[in-house]
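For this view, one protein chain was removed and the others were kept in their places.
Then we have chain A:
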Amino acid sequence: MATRNRTPIYRKYRDALRNVRLPDSSLPSSSSAGGGGRSGGPVIEMVNASFLRQDRSYVPLSTEDPSNAYKAKHPKSNISSTCRRNGALTFGLPPAWVDISEEISVSMQSARTKISQLVKAHAKALMPSFGDGRDDEHMIEILTQEITDLLKKSERRLHKLSTNDPSEDSTVRKNVQRSLATDLQKLSMDLRKHQSSYLKRLRQQKEGSDNVDLEMNLNGGSRSRIEDEDFDDVIVNALMTFSSSHLLPFGSYGRELVVESVNDLAQIMKDLSVLVIDQGTIIDRIDYNVQNVATSVEDGYKQLQKSSDFLINYSRLKILWVLRPSSAKFRHLVNILAVVTQVLWIGRP
């Protein structure tokens, strides 16, 4: 894979030509066309964009000096700012929506950090100890809620990226939205995975001592043991136990609620697949996307509507959150509920 760098020779020509040109003949002093109206300022690098990279583990702002982290990740930024000596072109301020995408990236980043803390907390909680492990459980509970909140917050902001005017900027926004949604989805899946393995191990630990019957079936008929390794069974069964014992005062309403939220889940999975590009299809072709700029903007609008539909569905599930049980026994059920919320939450484009 040979490559050839022609930059030095290009620079040489350019420098030579600069000397030939009259000092300020053709250099427009404010060539920062449309650059947010802030001309003449120093070069502004795109800080925000670096957050968007999912494969790059960004150092969180809260724990380390951001400027160092930034410099470490972007050794080129200084070079690029100095090589424009005459300051002819400033790097314009990005449009306002970039701030939103930046905020989303930041909260996703801190969610990522918290997930790793959660993983540690999980490990700790699973260690045999003489205490009742309440602190650990409390910690897990708090973390889970924080992460959920962060993800929810990012998700809500994601909607603000949608736009309906047919411009290139809207294509960019739409693509940023897609990319963030994919990252967000990955993050939630991560969380889900960690929680499922935690719950599984927790169950294995408790199996001998604690003989709480978690088996329940929706129809009350055929009983299925939750022993099979499928986590979804665990969620569902737990949900049902939860609903039957804790929502009992609400009667059948509670049970309906659960059924409905799972119904919503299915719907959401469908909605989700609209936003995240199916690999190997024509929509995932670059040439198709070049040709279809106009249509994709239209799609974006449709998705916006879809997502607002979902907000209504989502509020239903919140009820489950309000009904958080206080008994320690059901603490991990709360975690499970958080997982369900995750699943629901991903779906919102």
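Heads up, the rule we're going with is that a contact is a pair of C-beta atoms (placed from the backbone, for glycine too) under 8 Å apart; a residue touches a chain by one contact, two chains touch by 3 or more; residues count from 1.
Keep in mind that, in the parts below, contacts and distances are computed from a predicted model.
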Between "2-oxoisovalerate dehydrogenase subunit alpha", "Vacuolar protein sorting 45", "RecA family profile 1 domain-containing protein" or "Proteasome subunit beta", choose the name on the UniProt record of the chain that's been left out. "Vacuolar protein sorting 45"
Residue among A:S110, A:T171 or A:S188 touching the omitted chain: A:T171
Absent chain, residues of chain A that touch it: 1-7, 9-10, 13-14, 17-18, 21, 26-27, 31-35, 45-46, 49-50, 52-55, 73-74, 76-77, 80, 83-86, 88-95, 98, 167-169, 171-172, 175-176, 178-179, 182, 217-219, 224, 230, 232-233, 235-236, 239-240, 258-259, 262-263, 265-266, 269-270, 272-273, 276-290, 343
